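All protein chains but one are shown at their positions in the complex.
Now for chain A:
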Amino acid sequence: MHELFAEFGNKFHYYAYFAIMMIGLYAMIAKTNLLKKCIGLGIFQTAIMLFYVSIGAKEGAGIPIIDPALGTADPAAYANPLPQVLMLTAIVVSVATLGVALALIQNIHRDHGTIEEDEILQRLRGK
């Protein structure tokens, strides 16, 4: 039992990101409201960002800016900056994705008067 806790405690961020990712995936699959699907996609992407940032973290390490008091001799004093930088780019990408998605949803709402996917499909079938 104790080992199980230790195993979970050492890797809890993996479980956390995976759980969040599945929540996002669930929203994308199960919700019919297009905006909620969008939110699901956002949760999914954020989970992956969390995963990346968590792999760059180190216990007791500070922000990755060179501190004259610490110097560069000890890399353990700084968090790994690369995953953070990568995720800045990924955040920009996900903002752009969200922007395109919202523009499309706005146009769909203008054309059909609703953002419920099943109602839109019904209207399209009715035509």
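For this structure, a couple of remarks:
The rule is short, and it goes like this: a contact is a pair of C-beta atoms (placed from the backbone, for glycine too) under 8 Å apart; a residue touches a chain by one contact, two chains touch by 3 or more; residues count from 1.
We adopt the following convention: contacts and distances are computed from a predicted model.
Of the names listed as "Phosphate-binding protein", "Acetolactate synthase small subunit", "Carbohydrate ABC transporter permease" or "Monovalent cation/H+ antiporter subunit D family protein", the one that matches the UniProt record for the absent chain is "Monovalent cation/H+ antiporter subunit D family protein". Where chain A meets the omitted chain, the residues involved are 25, 28, 34, 37, 41, 44-45, 48, 51-52, 55, 83, 86, 89-90, 93-94, 96-97, 100-101, 103-105, 107-108, 111, 117, 120-121, 124, 127.
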